[in-house]
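All protein chains but one are shown at their positions in the complex.
Right, chain A next:
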Amino acid sequence: ELRDRDPPASRPDPSPVPEMERVLKDDAIQEKGERARMASFVGAMAIADLVKSTLGPKGMDKILQSTGRGRSVTVTNDGATILKSLHIDNPAAKVLVDISKVQDDEVGDGTTSVVVLAGELLREAEKLVNMKIHPMTIIAGYRMAAECARNALLQKTMDNKDNTDKFRSDLMNIAMTTLSSKILSQDKEYFAELAVDAVLRLKGSTNLESIQILKKPGGSLKDSFLDEGFILDKKIGLGQPKRIENANILVANTAMDTDKVKIYGARVRVDSMSKVADIEAAEKQKMREKVEKIIGHGINCFVNRQLIYNFPEELFADAGILAVEHADFEGIERLALVTGGDIASTFDNPESVKLGHCKLIEEIMIGEDRLIHFSGVAMGQACTIVLRGASEHVLDEAERSLHDALCVLSQTVNDTRVIFGGGWPEMVMSKEVDELARRTPGKKSHAIDAFSRALQAIPTIIADNAGLDSAELISQLRAEHHKENSTVGIDVISGGLGDMQKRGICEAFKVKQAIVLSATEAAEMILRVDEIITCAPRRREDRM
């Protein structure tokens, strides 16, 4: 039986649609078959190549300049941040941008790797398509390979959940590995320590909201520190105590200017000046009562989300209460969380409002700024990391790096499986996938082979970015991995192969798994396409 599986989709491109058959609107563009596939391959690979040079410990940064007002500048090597800021017109490229964003939201790190891997998978797929293999066959092969790669990795994971000391050192290693490709790599040990401490305080919760990152320009990165308490970037009202011990804190969200009458349609209409004065007095009286009620809670510190006007501030000062105004909403939520108090908006039942407590409130100076420091708080979960650095750009990038590390760590605390880094996981997966290719009959095995090549591209790029001889290194690495239970990976620092276990280069299993799965998914999605229909862009009215 003749079974020629020449795919119809890779036949020569049909000539452009004749004029008579045009059914789309004027500016809409329709691309079909080979040309459509080419457009999506080229777009996706362009994106992957764009972020490729930022991969690995020796990856380079990019400067992004916004087109908006101020032309603000961002310096970063975080894949998600770079891709987010791009204006992209190619639909396939948008798929890749989207996966990097999701990767950022889900696990926080590996945003560049996922795009690069998807790009490599498509690059390999392009070759196969040119060899006249049907995209669906390639997809089937990729799926088998991805599953096999995941299982291979799963078998090699290490889990030190029960051993606290070892687990901590795992976390340290992961944090250092993550940070080594970022701006913080100079002080990675220091920051890894910070991040691990902060995450372990969360006790398994992935709620990173209770870790506050405060950026203050000045000093050097090394001057950054972890504070066990809570720091509010606000000033203490005038004439109020600057230091309170055993504070009872009321956290509130209430208007402390003139309380507006909320009943609809109400307005004040008076017929003489004296009445205006009366009403004003009544208003003042109302505010005074409110303040008295607040004071009646037996507090010595009052933090409000909204503004506190001069008059109530004065009243608080008289009562010897520390009042902080206009703490933003996140600040309020955190403070409530940290001190264990409620966020209050009415003050009629002092007994039912839970107050927050802390041992000491004081004003501290960081650089030029005065901040309010709450220490000895009831809830030990929260903490503040104060970042210091030479400029805003450095601080922004440091925050992103630290955020990545924190995300990865908090995910690792939940899913404690750990694997080695430095190209080790890619080689492990590629070895298994190679074997699968050998076992699989049919055209699928080409695709499985291609998957393994795409996996190997990642260590290759890391080596290339570090200026190493990647061809030589990868072949050596592959030979090493042919032995059972090898722990060898690329050591970018020394420029050769190294034992990843000894160097302590670790990554979280969850991150790698997400990278492999979403990259395959994205590649699959783009591969399935054989037609692109672009509608005419909506005309924007010129705002002159």
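By definition in this document, a contact is a pair of C-beta atoms (placed from the backbone, for glycine too) under 8 Å apart; a residue touches a chain by one contact, two chains touch by 3 or more; residues count from 1.
By our rule, contacts and distances are computed from a predicted model.
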- Would you kindly match the missing chain to its UniProt protein name, picking from "t-SNARE coiled-coil homology domain-containing protein", "DNA primase large subunit C-terminal domain-containing protein", "Mitochondrial import inner membrane translocase subunit" or "T-complex protein 1 subunit epsilon"? "T-complex protein 1 subunit epsilon"
- Query: Which of these touches the unseen chain: A:64, A:86, A:102 or A:317?
  - Reply: A:102
- Note on the structure: From A:245, A:292 or A:531, the answer for touching the chain not displayed is A:531
- Among A:131, A:268 or A:390, choose the residue that contacts the chain missing from this document, as touch is defined above. A:268
- Footprint left on chain A by the chain that the document does not show: 2-9, 17, 20-26, 28, 30, 32, 36, 40, 89, 91-92, 94-95, 98-99, 101-102, 104-108, 134-136, 143, 206-209, 253-255, 261-271, 275, 278-279, 281-283, 286, 333, 336-337, 342-346, 348-349, 352-353, 407, 410-411, 517-518, 521-522, 524-525, 528-538
